[in-house]
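Have a look at this one before I ask anything.
A single protein chain has been removed from this complex, and every other one stays in its place.
Chain IDs A and B follow the sequence of writing; residue 1 opens each chain.
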Amino acid sequence: MAWYGKTAHELIEAVSQRQASAVEIAESYLGRIEAVEPRVDAFTQVWRDSALEQAARVDARIARGENAGPLAGVPVALKELLCTVEGETTCASRILAGFRSPYDATAVQRLKAAGAVLLGKLNMDEFAMGSSTENSAIKLTRNPWNPECVPGGSSGGSAAAVAADECAFSLGSDTGGSIRQPAALCGCVGMKPTYGRVSRFGLVAFASSLDQIGPLTKDVRDCALALNVLCGHDPMDSTSADVPVPDFTRGLDGDMRGVRVGLPREFFTDALSGEVREHVEATVKALEARGAELREVSLPHSEYAVATYYIVCTAEASANLARFDGVRYGFRHPEAKTMLDMYVMSKTGGFGPEVQRRILLGTYVLSSGYYDAYYLKAQQVRTLIKRDFDRAFEQVDVIAGPTSPTPAFRFGEKTADPLTMYLSDIYTISCNLAALPGLSLPCGLTASGLPVGLQLLGRPFDEEMLLRVAHCCEQLRGGIGKPPLA
Amino acid sequence: MSQITVEDVEYIAGLAQLEVDAATKARLTEELGKILGYVAKLNELDTRDVPPMMHALEMRNVFREDEAGPSLPRDLALRAAPSHDGQYFIVPRILDTDEV
Partner (left out) sequence: MAYEAVIGMEVHVEINTRSKVFCACSTAFDAPPNTNVCPVCLGMPGVLPVLNREMVNKTVAVGLALNCRISRWSKMDRKNYFYPDLAKNYQISQYDLPLCQEGFLDIEVDGATRRIGITRAHMEEDTARNTHSIGGGQSGVDFNRAGVPLLEIVTEPDLRSADEVYAYLTMLKQILEYLDASDCNIEEGSLRAEANVSVRPVGAQTLGVKTEIKNVASLHGVTKAVEYEIARHVRVLDEGGTITQETRGWDADRGLTFSQRQKESAHDYHYFPEPDLAPIVVDEAWEQRIREGLPELPAARRSRFSDQYGLSTYDAAILTATRAMADYFEATAACGADPKQAANWIMGDLQALLTLSAMDIRACPVQPDALAGMIALIDDGTISGKIGKDVLGEMFATGKTARAIVEAKGLTQISDADALRAVILEVIEKNPAQVEQYRSGKEKVLGFLVGQVMRATQGKANPRLLNDVLLAELRKP
């Protein structure tokens, strides 16, 4: 049977009712991967053997009457930058080609402990730097809804694989929108939890104060199920928050009456494509019909978010990526004879152009004489952006708007000018700067059949509100169907 | 914020241990100049009394207790190294004058 089309909660149900074995489900997904990968190219590695072994272990536990975990038998795939003992961890970069991590990321450990079956790893922009997955050193991933279009990025493989039913859900990482934007462009649900909700241990760092791991799922309930497993304090991550983790599935069906939904004036401007605006507005109108109260809010510093972001993230990245020097792991240029050669030749040969550009920018904004003008200034503006949200959340419970100004764009459309690509993240970036939770869910298809994403932003650690509103939207608008894959 | 020059690009490439050929240097000077020109819009804001947001969360005093735990087996520690001799990571000879 074709289990691959099912959601995680349907699979969990099927396994617990003994309608399906974990192995049957895994085989169904592995078959699906084989069938559609030539068209999608989401996966960088498929772990057929270990996936089937894991599934068999889950089945054995169930046969013994043991609790096989909350995600028993659910096939999951991971973004290429999550450290795994299985396979390679390359960050889609030449500099880490063939790298095998000696440890599992905390998020991966948690999935394993929950009984999930790991299918393999997914393509991304090199070191998560990009918005189209075109910066991967491995391959191009195509949008399942249109092979001419990008899947978004940097978690493009994670979004495409879920949309193409190649895994029940996937993990991505979001530094400035890298989960939400590809989720929007591929028509799935993507959540960036509050900074500190999910341990970053084992997530290869891009920008430490912004990065967060999150799930990309087929529906909102799956998102809640995934968060139940992923969230929680980790002593290995000093920035992991020690706050209670609720059962995120419990509030899904909550009432919309009295829920105040904020619409930021600054998000609905000319930059927004007409079709995206229509679908987003139609969805929030439907929420209003369900009793939600719509209010216009203002986030006056939104226009500074992209500038702030590209200073903060490149500064942090320039230090985070310094470790790839060819000493302890990774690429060392075979012709490097001196120590200086080793650094310069390995880095120059190992990092792609976008990564090098960001390292240089980050080094520049931190270099002596420029720190105050750029880095310090950006961190001050970050405070202003955070204050905008604090004020807005005094009036509303959730903020709604578009995830991406446009639906999926074509390959090469934005690669010529880095700044154009950076500006495709205008709506997602401030959420990372302010350390808030953010969620994107599909809210319609354009006339040309491309998904449109609605973004919800919430108060810190109030993922429950996002899930509740998102779940209501999903019920109101129905699904967007499946992409036209053979 | 001043405009970035080719010399600036050379200097930061040196700090970052990246090699940029002449053509790349020219391209990067233009690209970075454009990005820096864009981020200069932050100067529109008066931030004199605004504290910087150094950490995403208001956390303090996150510590581990002083307890020694197991280390990695050496073969795993060395496994990914481009060059090792079973005991050490091997690198081109390090000279004192090399410090960069």
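Annotations for the structure displayed:
Here, contacts are C-beta pairs under 8 Å (C-beta built on N, C-alpha and C of every residue); 3 or more make two chains touch, one makes a residue touch a chain.
On a predicted model such as this, the values are computed, not experimentally measured, just so you know.
In terms of the touch definition stated at the top, the absent chain reaches A, B within the entire complex.
The chain not shown here is touched by just one of A:26, A:83 or A:184, and that residue is A:83. Summary of contacts with the chain left out: across A:50, A:367 or A:415, the touching residue is A:367.
Set against the missing chain, the residues A:200, A:333 or A:468 yield one that touches it, A:200. By the touch rule set out above, chain B reaches the unshown chain at residues 15, 17, 54-56, 59-72, 74, 77-78, 83, 85, 87-94, 96-100.
Although one chain is not displayed, its contacts with chain A can still be listed: residues 81-83, 89, 91, 96, 99, 101-103, 105, 200-205, 207-209, 235-239, 315-316, 318-319, 322-325, 327-329, 339, 343, 363, 366-368, 371, 375.
To be clear about the criterion, only the chains that are shown with their structure count from here on.
The distance from the centre of chain A to the centre of chain B, with each centre set as the mean of the Cα atoms, comes to 24 Å.
Every residue of chain A that touches chain B in the complex is listed here, in rising order: 99-100, 102, 195-196, 209-210, 235, 238-239, 241, 301, 303-304, 306-308, 310-311, 318, 322, 325-332, 336-345, 347-348, 351, 356-357, 359-361, 363-364, 367, 370, 373-374, 376-384, 386, 417-419, 422, 433, 435, 460. Residues 1, 4, 8-9, 11-13, 15-20, 28, 31-32, 34-36, 38-45, 47, 50-57, 59, 62, 64, 72, 76-77, 79-83, 89, 91-95, 98, 100 of chain B are the ones that touch chain A when the two sit in their complex.
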